[in-house]
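Below are the structure tokens for one structure; questions will follow.
Of the protein chains in this complex, all but one are displayed in their positions.
Moving on, here comes subunit A:
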């Protein structure tokens, strides 16, 4: 599976219509006093509106690469283009005001109120006070913090997750087309991190920024990235969408880095909404007696029948085509989840099949354990 090549595999963007927002051309960084380049001969193009995850072991050059995009670190050679403009030699301070920047734990200024923290860049860009205040309120709303409660607070009065939300709001303040994120969720507990990731994707759906995101967490890279760039000691080893990185690692380094469990990890990429599920029929509890059950089982041979309560939520199996319905527990998974979630629910409930339900809790279909092994069928019209 892993074809070992010396050349990094750079695949052409599948969304061919989207122009590249960030382009690095032959970028190299050699730190003073070092002969080994931290980043060498790097070519990387990030299409507009996509999230690219830069990942790799410590010291692989992913953070150096990120910081060269906004020239916090000056490249030794090569060119950096932003929206087609060469920014390798423009004023760095001016450039950085046009690029959102989020760091670990938010990096909020403890002596500024939340509103002032969000207003840092707009203030430098010379916005008037009224506009800055309105923008801060708008962004607090966007990241799920009530403006009237939070705008006058100080960072120390906020939890880590709230601080990180403000950090994202601050980076969005001047509505920059490009955002750079340096392990923003790295120091946050796993539960909050997961929630912030969901929210981050929600926000990205609204704002559609071009984002370069440094992480060391493969799970995070797979979950958030439209593309993943895998780095090893200053070189780009593979640049492709998460599915490809997991299933077809470009070389031994990437396959080692991705490690075991790639197949399981891939399950979280497959959304239930995109799958062809087995049909399910429902019977309301109490409407059919012993004879009714018999006819249902007889007439609907081959289709699973679930007994539902008054509001249409399935409570138990009445008939299953290939097994004893009474001995099989009924477990459900929301259709907004992934196959990973479905597997989790099945293992947890000791069930070999799971009912997929919509937001109201009504059964939409059934996923069998055997489907996982036999190959998942994707619904027509979905890639």
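As a convention for this text, contacts are C-beta pairs under 8 Å (C-beta built on N, C-alpha and C of every residue); 3 or more make two chains touch, one makes a residue touch a chain; residues count from 1.
Criterion: contacts and distances are computed from a predicted model.
Think of the chain that is not pictured: of "Ribonucleoside-diphosphate reductase", "Osmoprotectant transport system permease protein", "Spermidine/putrescine import ATP-binding protein PotA" or "Sarcosine oxidase subunit delta", UniProt labels it "Osmoprotectant transport system permease protein". Across A:30, A:103, A:351 or A:372, the single residue that touches the chain missing here is A:103.
The chain that is not drawn here is touched, among residues A:199, A:344 or A:358, by A:199. Screening A:77, A:94, A:336 or A:370 for touch with the missing chain picks out A:94. In the complete complex, the hidden chain is touched by one of A:146, A:175 or A:284, namely A:146. Take subunit A: the residues that touch the chain left off the picture are 70, 72, 93-99, 101, 103-105, 107-111, 120-121, 124, 143-146, 149-150, 154-156, 162, 165, 170, 180, 195, 198-199, 202.
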